[in-house]
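So that we are looking at the same thing, I have put the structure below in structure tokens.
The complex appears here without one of its protein chains, the remainder shown in place.
Just so it is clear, A, B, C and D label the chains in written order, and each chain counts residues from 1 on its own.
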Amino acid sequence: MSAFAVTFRRDFALMWSGGGALAPLGYFLGATMLVPLAMGPDRALLAAAGPPLVWIAAALAVLATLERLFQADLEDGALDQMMLSPAPLEVLVFAKGAALWCAVGAPLALAGAPAAIALQAPLALVPAVVASLALGMAAFIGMGLVGAAVTASVKRGGVLIALIVLPFFAPPIIFGAAVAQGEAVTSALLILAGCALGACALGPIAAAAALRLQAE
Amino acid sequence: MSAFAVTFRRDFALMWSGGGALAPLGYFLGATMLVPLAMGPDRALLAAAGPPLVWIAAALAVLATLERLFQADLEDGALDQMMLSPAPLEVLVFAKGAALWCAVGAPLALAGAPAAIALQAPLALVPAVVASLALGMAAFIGMGLVGAAVTASVKRGGVLIALIVLPFFAPPIIFGAAVAQGEAVTSALLILAGCALGACALGPIAAAAALRLQAE
Amino acid sequence: MPLRLVAEDVSVARGGRLLFEGVGFVADAGDLVELRGANGSGKTSLLRAIAGFLRPRAGRIAFEGVEEPPLALHYLGHLNALKGAASVRSHLSHWLGLFGGGIDEDVALERVGLTRQAKLPARVLSQGQGRRLSLARLLIAPRPIWLLDEPAAALDVEGRAMLCRLIDAHRAEGGLVVAAVHDVLGPTPSQTLQIGATT
Amino acid sequence: MPLRLVAEDVSVARGGRLLFEGVGFVADAGDLVELRGANGSGKTSLLRAIAGFLRPRAGRIAFEGVEEPPLALHYLGHLNALKGAASVRSHLSHWLGLFGGGIDEDVALERVGLTRQAKLPARVLSQGQGRRLSLARLLIAPRPIWLLDEPAAALDVEGRAMLCRLIDAHRAEGGLVVAAVHDVLGPTPSQTLQIGATT
Partner (left out) sequence: MLSSFANPARFMGFSSWAAPALALLAVALFAIGLPWALFVSPADYQQGETVRIMYVHVPAASFSMGIYAFMGAASFIGLVWRHVLADIAARSAAPIGATYAALCLLTGSLWGAPTWGTWWEWDGRLTSMLVLFLIYLGYIGLWSSIEDEERAAKLAAILCLVGLINLPIIKFSVDWWSTLHQPASIFRAEGPAIHASMLAPLAVMAGAYAALFGALLLFNMRAAIHRRRIEAARLRAGAT
């Protein structure tokens, strides 16, 4: 198997095994559950404010998985070995991002359906919400790779990475929330696809550059 | 200095240095910033839905710092040394929780003031919000210790700990959000104080029991 | 009662698999017990059982003439228990507080040869310097029983000589050392225990 | 062009402090260069500079007769690059994919003595077993240059003999080894380089 394939496979397996995918899902559903708890039982308020919050919960859920993405590799020496592979580091970083999308991003997008319903989104919108979340996850992960790479050597970097990455999450969240509110769905989806493409193309390059410096 | 004092001091210093306290603050403010982005510019909606969301952001911010609390000690062997101290493990765990409250919880509670104002809470409520956040943080941390201890040996446990701990966060969030909405402030504060007391008394005991098992 | 560590008929299992059974020894003040055995034979597990971190499946481990652990022993494992962001000196003051006083921090640093690194964060220490810092823990709080797991790992020639001096001094003061080793440690052991020799 | 590794007048600094300067050597196929020096003298840093992980402050490190790294070398550091949750065998298939084929996984496992642990998760390996697994990486993909940082760490007596055989075989096949060591490694080095001897 190629270096890309084995990197993807290992990361996917490590994330998936041990209830890996279950856990971000629980985080996601738990966080969406907190929203109505905090907001109280006012139906109209929830219907107006709720669906966009699915996006915030999704962003925070994927953020939580990003922290240790490269930190673990740095601490146990696996990063050194990645740099000795004939495959470019960019490709391996992309493989890790793809594994994260498959193991966590896609399940999260699917879980967006019940979450959106619980937060009173109209049923007809649910497929669009799921599609937009799937694209948004790709954008989040592409951007998140950079944040994870630059904070890899910081212990307890989880909060630092949030600080670095959350501002970049703003555009997908704005358009994604628009989808959840049923505004200009098609154009918002197109913009999200653009975000995802750009992030997935540029993210691994910037992340690999940062990782090379971390290896010093 | 006593074992309690040095444990508190080290944890506080480790969290504070390296932008430790800044980072959860940034996470907190970043998350509260995302809310108006996702919800759109509707002032009235924001005023109704916003203040309770301060609580959600605070809960997620403290959650993010919990993950590595014991995991780091387990991985580098510091936990073994804690168990060889003449001080009971419960006391050392309590010291770590107290350090977390001082380094992250209290700054977060203070940051609740600008966040609540940004999310259109009435000014008169701000002191009550800060007080409730301070109590709520203590409750979150007390409960979070248990989650952090039982997941200490799980790599990428950050999401698992969220799944385990978030359900327990529900009661403080319900009452805390009530304070933010200006409902039954005094009784909610009393209940929060009760939650905090209970969590801080029982949390370290359960957490220490779990940590003894992790050391096997 | 004089200091004595007794292990009787100890069996240790990890993850459901029996590692060894019927291991026993008696060590008195001044003794150095060497544990030897192939990789994976269970030396580390035995030391952790003596330290009280894991419960042996069978047998008895008893301490005479001292308080029960944690107060009576030091455990130096494969892991150094260092925090990268904290300075070398702050590690010593941390341990001083954690274990209850003993010698001065600077004396301990000098004896392990880290005086010049006192202000560096532990993160930048080399492998051997980290090990030396961990060794300083043994000096900070005087405890009669030392459990050492491959203490010479990563130490240079001069560092090994230093380790020998520490062990000799500890034994001379009436201490007791149990050490897992692969090659020659230096001080003459009073007994050598072969772990898992039967398999 | 035959295999050759040239280091000329290399200086390495860490965190703004010069560790050593003017270090140079030439190693040819079949050579074993031993790096010796006190803890903190810079052996690990030199190896990482050769591997290309860190940039020397001055000097030249050149490879002749091979592609540039990463394709030409293996780096075995203080860290074993193991994932606790993954099985022993899955590490080998991972490295096989990462570095591009070589010998069979089972053969590699057998040569480092981990055949019976093949299905265990790496988490439960003992210190020495982990080191053995990391050594198997050298076998999985044939690369002419081996950079070994204290390769014998945590190995038992039999493991050290195994390491000697691996190094001898590699040299006999025209490979080249640079190893940082503290005590005697086993195979006769073709040269020994003292790092930081001047201070």
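In this text, contacts are C-beta pairs under 8 Å (C-beta built on N, C-alpha and C of every residue); 3 or more make two chains touch, one makes a residue touch a chain.
Here the structure is a predicted model, which is why all the values come from computation and not from measurement.
Enquirer: For the full complex, which residue in D:Arg55, D:Arg116 or D:Arg165 touches the chain that was left out?
Expert: D:Arg116
Enquirer: Can you name the residues of chain C that touch the chain not displayed here?
Expert: 15-17, 38-41, 196, 199
Enquirer: So that we can see where the missing chain sits, which residues of chain D does it touch?
Expert: These residues of chain D touch the chain that is not shown: 85, 116-121, 123.
Enquirer: Of the residues in chain A, which ones touch the absent chain?
Expert: That gives, for chain A, the contact residues 18-20, 22-23, 26, 29-30, 33, 36-37, 40-41, 43, 46, 117-118.
The rule is short, and it goes like this: only the chains that are shown with their structure count from here on.
Enquirer: From the mean C-alpha coordinate of chain A to that of chain C, what's the distance rounded to whole Å?
Expert: Comparing mean C-alpha positions, chain C is 45 Å from chain A.
Enquirer: Indicate the residues of chain A shared as contacts by at least two other chains.
Expert: As it turns out, chain A has residues touching two or more other chains at 14, 18, 72, 155.
Enquirer: Quick one: which residues in chain D touch 2 or more of the other chains?
Expert: 78, 85
Enquirer: Flag every residue of chain C that touches chain D in the complex, lowest number first.
Expert: Those residues of chain C that touch chain D are 14-15, 37-40, 44, 78, 117, 124-129, 131-132, 150, 153-160, 182-183.
Enquirer: Name, in rising order, each residue of chain A that touches chain D in their complex.
Expert: Going by the criterion above, the answer is residues 1-3, 5-7, 9-10, 13-14, 17-18, 72, 75-78, 80-87, 215-216.
Enquirer: Would you mind writing out the residues of chain C in touch with chain B in their complex?
Expert: Interface residues on chain C, with respect to chain B: 51-55, 69-71, 73-75, 77-83, 85-86, 90, 93-100, 137.
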